[in-house]
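What follows is a set of notes on a single structure, which appears directly below.
A single protein chain has been omitted; all remaining protein chains appear in their positions.
Per-chain numbering from 1; labels A, B and C assigned in written order.
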Amino acid sequence: MKPFIFKCEMKTRDYECDVQGVVNNANYQHYLEVTRHEFIQSIGESFEGWHRRGIDVMVSKVVINYKASLHGGEEFISCLNLKRQGVRYIFNQEIYRKSDEKLCISAEVHCVCVVDGVLSRGEEIADSFKQFFTNEE
Amino acid sequence: MKPFIFKCEMKTRDYECDVQGVVNNANYQHYLEVTRHEFIQSIGESFEGWHRRGIDVMVSKVVINYKASLHGGEEFISCLNLKRQGVRYIFNQEIYRKSDEKLCISAEVHCVCVVDGVLSRGEEIADSFKQFFTNEE
Amino acid sequence: MKPFIFKCEMKTRDYECDVQGVVNNANYQHYLEVTRHEFIQSIGESFEGWHRRGIDVMVSKVVINYKASLHGGEEFISCLNLKRQGVRYIFNQEIYRKSDEKLCISAEVHCVCVVDGVLSRGEEIADSFKQFFTNEE
Partner (left out) sequence: MKPFIFKCEMKTRDYECDVQGVVNNANYQHYLEVTRHEFIQSIGESFEGWHRRGIDVMVSKVVINYKASLHGGEEFISCLNLKRQGVRYIFNQEIYRKSDEKLCISAEVHCVCVVDGVLSRGEEIADSFKQFFTNEE
């Protein structure tokens, strides 16, 4: 596992699996969102708090590569790195099965800031994030 | 099928099924909510519109009896009746498999009105609903 | 909080909330299912294991009383007791907000056993459960 600025542990739920007995593809996107929100919370911020100050962070693009499936009741480690590219905040996210650290998915999630309805560089958010920006991926 | 004041047709989705190949129990509650919202829309109202006027309709109790399972990609007919009992609006809802009209679930959903944060008899909503109240169940 | 045979801690996820900012009603049914599966796992059994031995545990009835709402990112404690009534296993389940132990929902979930396709008293399951049956509720 390469270095990440944030990791959290989660566990799949049986209702998230489909008839093949593996987690349905769309549910990984939920896991990715939960991980980003946990990260934001860990640095003392929240999407809701930003929203109340007129700053909306929105997903503009998602790329997910599916490598291995998770089954019901399996623990996994959800990791992220963050970089800035123009107006975009790009989260590089990976999910590993906990038992053997097998890579299950790798993803890239692009977010942009909309301040009072206008696309913005989101300097206020950049300040919260700046110690976490990486270039090494 | 007994008489209902409102019916709509829906179709199960594969991702709503769990590893047993049948729709997960909790998803029926989504179907029941969609049906109530379609009914409200059919009479020219909306929960969002009520919300903007300070009226919040909230579910206070749900009883669901599971009779037969739906599978992925199956069409069903979702039906409701409505009665008033004190401060409660009680939706009697049933879901039938379309192919053979087999009863899949029967449910009772109790809603109450909260107007500007206070439990209310919701007379404004009662006006919208009054032609639909039934006693025959 | 009254005595329970099993408790687990969970946290709501932002995507489980609807436009009112509170957890959507149906999602509590997911939490209840996760809690039952965690309980089963804690006693060394699993629904999947039973399924492979020809025993299917199915929900036949759910009653949920909604008392207070959970918001996004809130921690809660999910608790259960279990009793046996004829062919039914009845789970009494309650969910409390962690911060102030406020009761959010109380629920009763009826399960039945189907062994090789036939409704059964499920003696094999009863053996796993017997030390947990309570009458005090």
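Everything below uses one rule, namely that a residue touches a chain if its C-beta (ideal position, glycine included) is under 8 Å from a C-beta of that chain, and two chains touch if they have at least 3 such contacts.
From a predicted model like this one, the values you see are computed outputs, not experimental measurements.
Enquirer: If I consider the whole complex, including the chain that's not displayed, which of B:Asp14, B:Glu108 or B:Glu124 touches that chain?
Expert: Of the candidates B:Asp14, B:Glu108 or B:Glu124, B:Asp14 is in touch with the missing chain.
Enquirer: Using the touch definition from the top, which of B:His30, B:Lys67, B:Arg88 or B:Arg121 touches the missing chain?
Expert: Within the whole complex, the residue contacting the unshown chain is B:His30.
Enquirer: State which residues belonging to chain A touch the missing partner chain.
Expert: Residues 19-20, 24-27, 29-30, 33, 48, 51, 56, 58-66 of chain A touch the chain that is not shown.
Enquirer: I need the residue numbers on chain B that touch the omitted chain, in ascending order.
Expert: 13-15, 30, 33-34, 37, 41, 46-48, 72-73
Enquirer: Since one chain has been left out of the picture, which residues of chain C touch it in the full complex?
Expert: 14-15, 17-19, 21, 24, 26, 72
Throughout what follows, only the chains that are shown with their structure count from here on.
Enquirer: Taking all protein C-alpha atoms shown, work out their mean, then name the chain whose own C-alpha mean is nearest to it.
Expert: C
Enquirer: Examine where the copies chain A and chain B touch and state whether the two sides share over half of their residue numbers (same) or under half (different).
Expert: same
Enquirer: Which chain's centre, taken as the mean of its Cα atoms, is farthest from the centre of chain A?
Expert: Result for max centroid distance from chain A is chain B.
Enquirer: Averaged over CA atoms, how far is the centre of chain B from the centre of chain C? Could you give it in whole Å?
Expert: Here chain B and chain C have centroids separated by 23 Å.
Enquirer: Roughly how many whole angstrom separate the Cα centroids of chain A and chain B?
Expert: A distance of 35 Å separates the two centres.
Enquirer: Where in chain B do residues touch two or more other chains at once?
Expert: Only 19, 24, 26 qualify.
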